[in-house]
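Removed: one protein chain of the complex. Kept in place: all other protein chains.
What follows is chain A.
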Amino acid sequence: MLQTHLLRSLSTVNANEIAHFTRLSAEWWNERGEFSFLHKMNPVRMQFIREKLVETTYDELPEEAVNAKKVRILEGLDVLDIGCGGGLLSESLARLGAKTTGIDAAESNIAIAQHHASLDSRLPRNLTYRHTPAESLLQEPKRYDVVCSMEVLEHVDNPVMFLKTCAELLKPSGHLFLSTISRTPLSYFLTIFMAEKVLRKVADGTHTYSKFINPSELLDFFHEFRSPSTPQDAETQARPWISRLYDGQPTRKEAELRGMIYNPLSASWILAPRGAWGATECNYLFWVRKPAALGGEASEH
């Protein structure tokens, strides 16, 4: 009790949410159980991360220097997975070569994640898990090339503070990947009414409608948001992370929204094409890039 109290005062973690996921932690790696939707969603998230990293590399390097087919595309990068749960995404990130840190506010999740990772001896040694809220990492000097937080934003208490924390944990030119759910009648119908109440595919009480975040709200946040000033990147904070919105849409190099649509016939998720109509009405992925440090920004032009 004391512990959760402490957590609440320090971070955006919601104690009830943690209790909920603690109950479910043993189920994380049952691919046909409570988390089957997440297991099936994982390849789509990874596809998005992969495509986006390849795309940004193509933008920065000459054509022939990019090997888009390379498996270990995250080789050498420091990657943080906030709210790693049982480690579904963390393991995938580590397999692509990332120096991965998975953190979760539920201790039992971390135990499950560590146990599962130890079963796969061919999983690279560059995967560590820590039981800590994201906010406490701000005290440490380490910053990350990629920060992922999948299906977490709709479970935190203070999304604004949470997003600021994620942003702060990135190196300049770092990538932030988020996935969450829109607050629309459709998303209520699909994720709460159908998935939790009618079909009972997802544990009842997993989602709270009022906590869902609309894509436009994320865009507006990063349209305003400037990295807090520190002496070394004082120059870069001049521009917000999304400098301009065109017809409500960001430019390809600054941010991107992609819908994820569940196809019940094939029991799989699909990554909707960029700008597909209505695709972000329910589950969606969001990518935004921290502005480069001074030297880096010059080379972008």
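Methods note: a residue touches a chain if its C-beta (ideal position, glycine included) is under 8 Å from a C-beta of that chain, and two chains touch if they have at least 3 such contacts; residues count from 1.
Note that in this section contacts and distances are computed from a predicted model.
Trainee: Using the UniProt record as the reference, specify the protein name of the hidden chain from among "DNA replication complex GINS protein PSF3", "TP53RK-binding protein", "Ubiquinone biosynthesis monooxygenase COQ6, mitochondrial" or "DNA-directed RNA polymerase subunit beta".
Mentor: Of "DNA replication complex GINS protein PSF3", "TP53RK-binding protein", "Ubiquinone biosynthesis monooxygenase COQ6, mitochondrial" or "DNA-directed RNA polymerase subunit beta", the absent chain's UniProt record names it "Ubiquinone biosynthesis monooxygenase COQ6, mitochondrial".
Trainee: Given the contact definition stated above, which residue among A:20, A:70, A:223 or A:239 touches the chain not shown here?
Mentor: A:70
Trainee: Can you name the residues of chain A that touch the chain not displayed here?
Mentor: 31-32, 39-40, 42-44, 46-47, 50, 67, 69-72, 91-96, 107-108, 110-111, 114-115, 118-122, 129, 131, 261, 266-273
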